[in-house]
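Structure in structure tokens, see below.
Here the complex is missing a single protein chain, while all its other protein chains stay put.
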Amino acid sequence: MSKFIATVLAATMLVPVAARAEGEIEVLHHWVSQSEVDALNVIRKELEAKGFTWKDSAVGGMSGANAQQALRSRLTAGNPPGAMQFLGWEGVQWAEQGVVRDLNDLAKTGGWREALAPQLLPFVTSGDAFIAAPINMHRQNWVWANKKIFDDAGIAVPKSWTELIAAGQKLQEKGIVPIAMGDEPWQIGIIFDALLSDVNGPEFYQKTAIDLDPEALGSPEMVKVFDTLREVRGLVDNNFVGRDWAVATGMVINGEAAMQFMGDWAKGEFLAKGLKPNQDFYCFATPGQVTSFQYLIDSFGMFTVKDENVQNAQTALAETIMDPKVQKGFNLIKGSIPARSDVSVDDFDDCAKLGYQERATAIEKGSMQGAMTHGFAAKPEFASVFSDVAAQFFVGTMSSEDAVKMLVSGIDNAR
Amino acid sequence: MSASTRMSSRLAAWLPRLVVAPSLLVVIVAVYLFILWTGLISVTSSKFVPTYDFVGLEQYVRLWATPRWHTAVANLFIFSALFLALSTGLGLLMAILLDQNIRAEGALRAIYLYPMALSFIVTGTAWKWIMNPGLGIQRVVNDLGWTDFRFDWITNPDMAIYTVVVAGVWQSSGFAMAIFLAGLRGIDNSVIKAAQIEGATLPLIYRQIIIPMLRPAMLSVIVLLSYIAIKSFDLVLALTNGGPGTATELPSTFMFSATFRRNQMGVGAASAVMMLMTVAAIIIPYLYSELREKNDG
Partner (left out) sequence: MAEALSQSSKMRLGRLAIYACLVIVAVLYLMPLWVMVTTSLKPLDEIYGGSFIGLPKVVTLDAWRAAWSQACIGTECTGLKPYFVNSLLMVIPAVALSTGIGAINGYILTKWKFPGANFVFGLMLFGCFLPYQAILIPMARTLGLLGLAGSIPGLVAVHVSYGICFTTLFFRNYFVSLPDELTKAAMVDGAGFFRIFWSVILPTSIPIIVVSCIWQFTQIWNDFLFGVSFTSGSSSPITVALNNIVNVTTGRKQYNVDMAAAMIAAIPTLVVYIVAGRYFVRGLTAGAVKG
């Protein structure tokens, strides 16, 4: 009897201890779809194995704008979450406000600087300090194609946009939708980003999307980019309004459409149907003289908090994210490749391996560049001008010359 | 004795003011102080977070040099005018028809009213499909045999704003109907009887007698619908997300994306101030006339 009482007592004693939230960390993120959540669970489980508690705060929608808004309210109220998912310049901008924890100690012992491609550093460091831990790297400029359609029409993987457009026109005559996509500005932006680099070379991308050089922005080369974009529009069916990207991928899978331009998250749709790369579908980079690798990364930053328990959890979370084993597990599910360049991709699918190889060559050739549409080139106030102009051009009847004028004046206005 | 009576009567005089004071305080802070704060932000160089360095009217200049803002303002006028006219017209028509001793009035009324209960986060996707030429109405009609039928406004930057109007009218006309119906029920039947005895036809009675008597209901409808029109936000986000291109941008969506997506907090605040000024220009004269009327009467 007394033993029973002792057990009950112990049990009741245990509850408050467990509920004291020792080392609990709230993570604010905008990953809400199935594959994203499954991938995130790799981190969560590892963190919990170390004895810390993960408190989930998901705010989906609008490519993270809702989450940004929530974060801004939280910081203004003096109630920041322990950790936050950053996209593009967000982390750096918060660091400039002095609210993000410096992770240099961890970076030094973990050898982060050596493990990451130098192109990533501007997004995860501020001054000398590491301010975020990157988990993955997506490539934005992929083409996903239905192999059977290509084979039946006798089309090979195109080596240039001219070839790609010619192939598209050939398919169109056969009654196949050449390009599946939706009208959302970011879907159009993916094509625009690719064209900037593919049509005029990676230096042009650097000058326009990153340096915002007025001369390059107003140049005849830019007109050529819009001209090509107009040709691409001719290859898209008219029902593209309001179409989600995954529905467009579905069209490629069903054989209704031949190709889709989309980041490597589209791969999961094919794999989920049991389709195999190079057997059932093709994945190849958007064609250019120099193959570009337009990347985006997701990283997690930690906000400055006083509570020591939370600080310990932050440390553990950052270490977990940078753990090569976790990076591998996470990216196998997410469809991306590890942010760390030193994690082997041997167990990954063929598309990921191709991406991994092309990243290495792109780093050498200077064609590994941040994807503007996802916030990894110009700052948001400028990137949104590109996106406005490209989207308006694509859905309307504007001439290429007018689009260029609008782009130049829009960028000037935002300066 | 008399002193305490005076005390209590003074208390009685002040009591209403004391009771209303907290509400007033809350409104002054939560509405007017915050408006001032927004106004302050609009004359600073704030981008990512508020910074307090005065730059004059620079953000307003920038705002008006942004084509997207021009689209938003033009759309607000198109949208508000059509939305108000159609919701009011349709609401009135449905109310008049429903007032003809209709069987199953309760069920019909519920059907007209239910859209008001739903948020557009809920109905946006369904509307997107209905409007999509390849999935919705156009396809259904085409499949029925009328292959020339076209309903592809949502794909056309010049027409897309009208699809927003359609969805908005769907949501709010039932509400207008309810208010008009209430107004009709408040009208004395003997007026109609008397006119009928005089030999007036029903349409004439409605045009000449009943609709003018609905003036107060009309005012309530217009005020509440204007409120809905100016604040339309979810509607656009869910239906078109401002697209195709930027064709369906409204001031409220512009403000949100400038502040939270584009790091142009100053421009966002400037657009908020412009919106508030528009609202004030409409509401203050209305309030003035309404409240003065009450004082005289």
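Note that the chains take the letters A and B in the order they are written out, and that residue 1 is the start of every chain.
The rule we apply is simple: a residue touches a chain if its C-beta (ideal position, glycine included) is under 8 Å from a C-beta of that chain, and two chains touch if they have at least 3 such contacts.
As the structure is a prediction and not an experimental result, all values here were calculated from the model.
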Contact partner of the left-out chain, one of A:Asp105, A:Asp211 or A:Asp244: A:Asp244
From B:Leu82, B:Leu98, B:Ile161 or B:Val236, residue that would touch the chain that is not displayed: B:Leu98
Touch residues of chain A, complete complex, unshown partner: 26, 28-37, 40-41, 44, 54-63, 66, 69-70, 72-74, 76-79, 81, 244-247, 250, 254, 263, 265, 268-269, 272
Hidden partner chain, residues of chain B it touches: 12, 15-17, 19-20, 23-24, 26-35, 37-38, 50, 90, 94, 97-98, 100, 102, 106, 108-119, 121-123, 125-127, 129-130, 132, 135-136, 139-140, 170, 174, 178-179, 181-183, 185-186, 216-217, 219-220, 223, 226-227, 230-231, 233-234, 251-252, 255-256, 259, 269, 272, 275-276, 279-280, 283-284, 287, 290-291, 294-295
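Just so it is clear, only the chains that are shown with their structure count from here on.
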Chain A contact footprint on chain B (complex, rising order): 47-49, 62, 65-68, 128-129, 131-135, 152, 154-155, 157, 237, 240-241, 243-247, 256-257, 260-264
Footprint of chain B on chain A - complex, ascending: 62, 65, 68-69, 72, 93, 96-97, 183-185, 237-243, 379-381, 384, 388, 391-396, 406, 409-410, 413-414
